[in-house]
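Every protein chain of the complex appears in place save one, which is left out.
For chain A:
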Amino acid sequence: MAPVLVLWLAMSLSGTWAVDKGNFKTCDQSAFCKRQRALKPGDSPYRALLETMELTNTRLTLQLINDNNKVRLLLELYRLQGNMTRVKINELKPLKPRFEVPDVLITEPSTEPLSLLSQDENGVVLSLGTESQRVIISARPFRLDIMEGPEVLMSLNSRGLLAFEHLRMRKDTSLLIHILAQWMISIFKEEEEKVDGMWEETFKSHSDSKPNGPSAISLDFSLPGVEHVYGIPEHADTLRLKTTDNGDPYRLYNLDVFQYELYNPMALYGAVPVMLAHKAQRTTGIFWLNAAETWVDISSNTAGKVCSSETPQTDVRWISESGIIDVFIMLGPTPKDVFSQYASLTGTQSFPPLAAVGYHQCRWNYNDQEDVASVDAGFDEHDIPYDYIWLDIEHTDGKRYFTWDSHKFASPKEMLQALEDKKRKMVAIVDPHIKVDSNYKIHNEIRNKGFYIKNKDGGDYEGWCWPGSAGYPDFTRPDMRAWWASMFAYDQYEGTAENLYTWNDMNEPSVFNGPEVTMHKDAVHGAWEHRDVHNLYGLYVQMATAEGQIQRSGGVERPFVLTRAFFAGSQRYGAVWTGDNAAEWDHLKVSIPMCLSLGLVGISFCGADVGGFFKSPSTELLVRWYQTGAYQPFFRAHAHLDTPRREPWLFGPENTALIRDVVRQRYTLLPYWYQQFYHAYRTGEPIMRPLWVEYPQDPATFALDDEFLIGKDLLVHPVTEEGARGVTAYLPGKDQVWFDVHTFQKHNGAQSLYIPVTMSSIPVFQRGGSIIPRKMRVRRSSSCMTHDPYTLYVALNLQRTAEGELYIDDGHTFNYEKKEFIHRRLSFAKNMLSSVNLATDAEFSTGSWIERIVILGASKPSKVTLKTADGQESQLEFDFDASMSVLTLRKPGVNAGLDWNVMLQ
């Protein structure tokens, strides 16, 4: 949802359907960005004072001095386990402490020994761990080069853009200033502010008092050989990041942007300051751990040039408003190494309840209990499965979260029970802005406990949001988060039950009457300004909410919380969606690169509002969006209050059938999706991933963002063009084959394939060499399918082999952490398909069995023998379709948790 006020303003002022860019700052309007960007590459004023170097086993420290102002910085360098290097730079003696981001790293990263290789007056050379990697620290000017063999992997401050605005006393507070000269000083001060905005800054009618003055930091990174960089979400832009020389840098500042515009570097709801750099031989990553407003400039020496003899190089530069430089350099070398390196720092995707991987039906708003019941019944009537129905803000008593409207939702427990009776669930929204109302328990408690964020003058910060005047709890406080979590207990949050989950919206935070629709930067969180913690706020809200859900079940049940704002580490707390998009074809298209970018930086559980939030989709767009959304990790339809109803059965029987079909495709694939989530939880690898992640040496894949992989075995090229008659999909991999999952037709890899499409087409291919488990009995909800049997789709590669996995657990508790699951490897080789235990120390029993085995690219056997764990052999009936080379084995019937094999003869 987007702010009503802004909406009204936008409507009345422009009458158009686009973001009002004037509401949001450009780099020029953000004083520190303007100041920093004015510095041009050249000789750095910083010099390393080698005589101050201290090297312990795990840490190197060294002072840097700015020769212009003599301010000293302290550099810390660590070699981290798993091929990472951490560089921290802070003021040696700051006037007061500078903010260091807490709660994002899962632990203090483990270090590895550093050793000194050589040292002279020009610099030092350190060995990084056991590999042939070295760090060269040059003294004058200061620069860092990370080398592997003769190759430079990455250089820091090679363009001399290291900048550190040291904390300082305000000039007019100095004793040296004579009262008599006050007027002169004030003129001077005004001048300074006009030029720099160092001690005060005004944007539109909002003034930022900046009591700490200038505090920005900046550092440049050079990436030799790199032409492709990715990441730093959230932006509505292509997967491959563009150079920013001719425009604004990419901005990272969590904002509630009303009707965001596509293909530009404006900030959106979330920020993950992680960039991946890729070339055929190596993938690296930069994690800039800073939660303040941040801008990222990208330039490339080959950009726009068709043919260049230069060695390609990409240069990036990070600028943040406050805090310290704390950067993790992830050295790969493979994409998956980078994922695992980043996961070791910030954790992996939380493993969601299975139901959350199903289909979600949302709308602003389902009006009352009767409405909920009738939509629920509509799904049964039209035989479309769904797992969650959602309630937006109108379900509350006057936008007081944790309450229900007493007329419209008079008996929420009955409503939840009715859903439970069909094994379905509900999500209700809980936003972090709290209505200022002395009759509202939540508000009173927060106020009495002093948990609200304070304004610059020490009072409770108040802003305008859905409920009118609202306070914002200080989620950066652990005691506040603990209290918030306790509010989800069944006896606190009345009318709730186990099948009610939560949605955190507006947690950028959105403040309708604040600067850029968010909180004033000089608002106060204890010792820190909002300026320091801004991008962390949304993460904390989701963290506390997820914790509340865990606690209410005594730590047994997995939580499910959706958030709009996020930061590095948010993957640990649930799902995110791409915010308030619109019912336009371009928004459908951009949902792919947006979720791909999030996946690359750890946030796998991503989706876009199916159908588009603002405006009303054409039937064709709606169907195409369902087809796309069904193959993205978070699959939820949502609609704005002002749009006509769009439940799947409202567009005629033909379109109902198209939507039903694709939702059912999603449900048949739930075993595969769930396994991908388990894998993401274990490894940090993205679920929805760009092709280059699996084919890192194929340059044809590097910029593809109209198709993607789910895991490594399914390739999806959604139809995102209006009136499309066909799509051209690139099928990667020399010596690879791909099978159309609908027709079983086989295609060779490393080719662009034209696929004619109709309205029912959603081009999806299974990789030859993979085995995908499905459940073909699509029922009302995922929970209804728990005990259902599996069909295994075995797609043979050119070597006539295939591999896959099968993961089964209870689908909703944390017992998988106690090794209560089944994890099996399925492999096909030498005409034998076998299932072996991948987790012998784990234990779980399932009623599910193997119903059918479909082998794609097979030849006709004369006999098929099933052998079970007890040594029993039996013949299986089979059916062979010679036209498509598809062999279907009838009813092996073995329990899915046991050892077995099938022999084709």
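Criterion: a contact is a pair of C-beta atoms (placed from the backbone, for glycine too) under 8 Å apart; a residue touches a chain by one contact, two chains touch by 3 or more; residues count from 1.
By definition in this document, contacts and distances are computed from a predicted model.
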{"item": "Chain left out of the displayed complex - its UniProt protein name, from \"Transcription factor ILI6\", \"Origin of replication complex subunit 4\", \"Trafficking protein particle complex subunit 2-like protein\" or \"Glucosidase 2 subunit beta\"", "value": "\"Glucosidase 2 subunit beta\""}
{"item": "Touching residue (missing chain; options A:40, A:70, A:96 or A:645)", "value": "A:645"}
{"item": "Residue among A:778, A:802, A:826 or A:894 touching the omitted chain", "value": "A:778"}
{"item": "Residue touching the undisplayed chain, where the options are A:301, A:367 or A:469", "value": "A:367"}
{"item": "Residue of A:140, A:454, A:682 or A:891 touching the missing chain in the full complex", "value": "A:891"}
{"item": "Where the unshown chain meets chain A, residue by residue", "value": "11, 367, 371, 383, 407, 421-423, 641-645, 776-780, 783-785, 787-788, 851-852, 890-891"}
